[in-house]
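Other chains dropped; remaining ones untouched in position.
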Amino acid sequence: MSSQTLTTAGDRVDGRTPDQLREVRITRGWIEQAEGSALIEFGRTRVLCTASFTEGVPRWKQGSGSGWVTAEYAMLPRATNTRSPRESVKGKIGGRTHEISRLIGRSLRAVIDLDALGENTIQLDCDVLQADGGTRTAAITGAYVALADAITWAKRHTSLPAAKEVLTDTVSAISVGIVDGRPLLDLEYREDVAADTDMNVVVTGSGGFVEVQGTAEGVPFDRSELGTLLDLATTGCARLAGIQRDALAAQA
Amino acid sequence: MSSQTLTTAGDRVDGRTPDQLREVRITRGWIEQAEGSALIEFGRTRVLCTASFTEGVPRWKQGSGSGWVTAEYAMLPRATNTRSPRESVKGKIGGRTHEISRLIGRSLRAVIDLDALGENTIQLDCDVLQADGGTRTAAITGAYVALADAITWAKRHTSLPAAKEVLTDTVSAISVGIVDGRPLLDLEYREDVAADTDMNVVVTGSGGFVEVQGTAEGVPFDRSELGTLLDLATTGCARLAGIQRDALAAQA
Amino acid sequence: MSSQTLTTAGDRVDGRTPDQLREVRITRGWIEQAEGSALIEFGRTRVLCTASFTEGVPRWKQGSGSGWVTAEYAMLPRATNTRSPRESVKGKIGGRTHEISRLIGRSLRAVIDLDALGENTIQLDCDVLQADGGTRTAAITGAYVALADAITWAKRHTSLPAAKEVLTDTVSAISVGIVDGRPLLDLEYREDVAADTDMNVVVTGSGGFVEVQGTAEGVPFDRSELGTLLDLATTGCARLAGIQRDALAAQA
């Protein structure tokens, strides 16, 4: 388990300073039967990420010599303050779920060399056990750790060559937003619902942007605000990259 | 957290004796936002149970003065050794899921006085995070703890009178089976797939049967075998009732 | 057509004694185009059972040398006192339907040697035309007759060797229950809704249990009640086995 606890002396709802992350904890191998898994916690937000490695690829990639990585995101019905109906019971997946699943898949594919993976598939599953803001960015950050472990597993147990550089970089994500005119890092739920602008940023370990998704919930934002938010996110993701590194360095 | 660790000196696949439970652990309040919750573990089997209390009842019970308790069971896609597709993605719920959800609902309703509950609804959700046999019986045993906590919560935070005896008894469940001719208590997955007869038994704290579901997977079973299995199950459920009692006695 | 009419001198709602079956009638070949079929009636309960024989097996059994038997149960919308919406119109199958379909399939597979069947599939369909209690047990009892006829058909019209012993035993099923403190055999609808304990028992011709599913609707039941119910069911199934034998002995 790798975590980061910060003393909190700020004036945010939970006492943090504007540029402070919540306590982040990554527990590798939480699901013993999966090729890779991580329970990631950002404060009360708790997401279980698993990576399932299977040999072979979907029909449309067969014969390409190249692999595939895809992701599904979901929330347990009582992850939220009031219970939401199960999507399996409703018989269909909602737009928000679809949107986030696609975002996670794109983000992880940005740091994997699918040709180096060979004709193998890694399915990422990110299930939110408890939600308190920032579930999609926690999912991306945790899924990276599960993905890395699944690749390590595959190098030991399948024909994937141990020397292959399958991962081209690391990747993490964080939410930022403007609340009461103040740019804040890593919004918890109470801040999220009060935010005028909400932005999710996905950044590689070397600092490149993979996704920037900014939405004005109230008044539109300008170039200057956008710049400040990107600065906050870049710094936050750099810290997350460190936490990921520490987690993966520890003995699983 | 309440648990029971037993030394294991038997000859079963994991060293247990025929009438020995796996280590059982119950962690109350694992989901901080739910009115009641419990993470229950039987060895590697891990089920997250939440109880959501809401005022009001479904339309068909309105005006009856009586409440309702219902349950949904589901499995995360990578709870099992190989990944299963999500039911939300398939757009429909499978027969096994339906069957178990109904079993859990019936079992818990057997120990609740719906009239005493008043026009309130408790929704139980049992989500299997990791599966190693016995998930439905673990779900029932854990759901009882979550249910009890939700009722305690409701007595403090709603108009449900504190003096009402809403729960009429406790309830727990265990699987038993005949493997290689030997009756065994609390089958783990490797034993489960090898069993000739598989039985799930739901028992109240005072020792009455709520459900007896025995299935011959291979050769049919006779009255004598049925008797032995019921003996094992009765003893096992008595121990589980003790673990539930300890868990609920501890400060949540 | 094979039937059993009993004079009724008891004090149950329809004049039966506690251990008396309703009049049971089995009409073989009711669907002329099916490989096997039986209309089975337990009093007003009327279930149409067909067995469809096809060469080949589902993909997951191909190359195994072994066959497959599966079942689907359904109810016509006006089989019941008040009309129920069609599951096809609702777009999904309910939990009760799923549960019963699975029970029928398991019960029939218990008396068939899938290896002797070879790579052939038998699909059983049990459609309730009119429901007055005991539809699932009538379905199992009638499906056995349809299954036997389909196998006879296959021995004449396909490459299935006539000398193969495909069926290892016969199988029938009956419901029993405790109503107003009295154990009763073969509950009709009015008794079923009043029962404290309801049990469905599936028994082979040689008297072994295939399924025992007991549910306390009201107060839990004890070992002694369970024993009495199993005695009743065993006797009832023995009589049903005789009715099946007579039906199959007659010229179709």
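Letters A, B and C mark the chains as written, and numbering starts fresh at 1 in each.
The definition used in the following text is that a contact is a pair of C-beta atoms (placed from the backbone, for glycine too) under 8 Å apart; a residue touches a chain by one contact, two chains touch by 3 or more.
Every value quoted in this text rests on a predicted model; they were computed, and no experiment measured them.
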item: With 3 copies placed, total copies in this complex; value: 6
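Throughout what follows, only the chains that are shown with their structure count from here on.
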item: Cα-centroid distance, chain A relative to chain C, in whole angstrom; value: 51
item: For chain B paired with chain C, centre-to-centre distance based on mean C-alpha positions, whole Å; value: 29
item: Inter-centroid spacing, chain B versus chain A (mean Cα positions, whole Å); value: 32
item: Touching two or more other chains - residues of chain B; value: 92-93
item: Complex contact set, residues of chain B against chain C; value: 92-96, 98-99, 101-102, 106, 110, 203-204, 206-216, 219-223, 226, 230
item: Residues of chain A that touch chain B when the two form their complex; value: 31-34, 37, 44, 48, 50, 52, 54, 72, 74, 76-83, 86-89, 91-93, 97, 123, 125, 127, 129-130
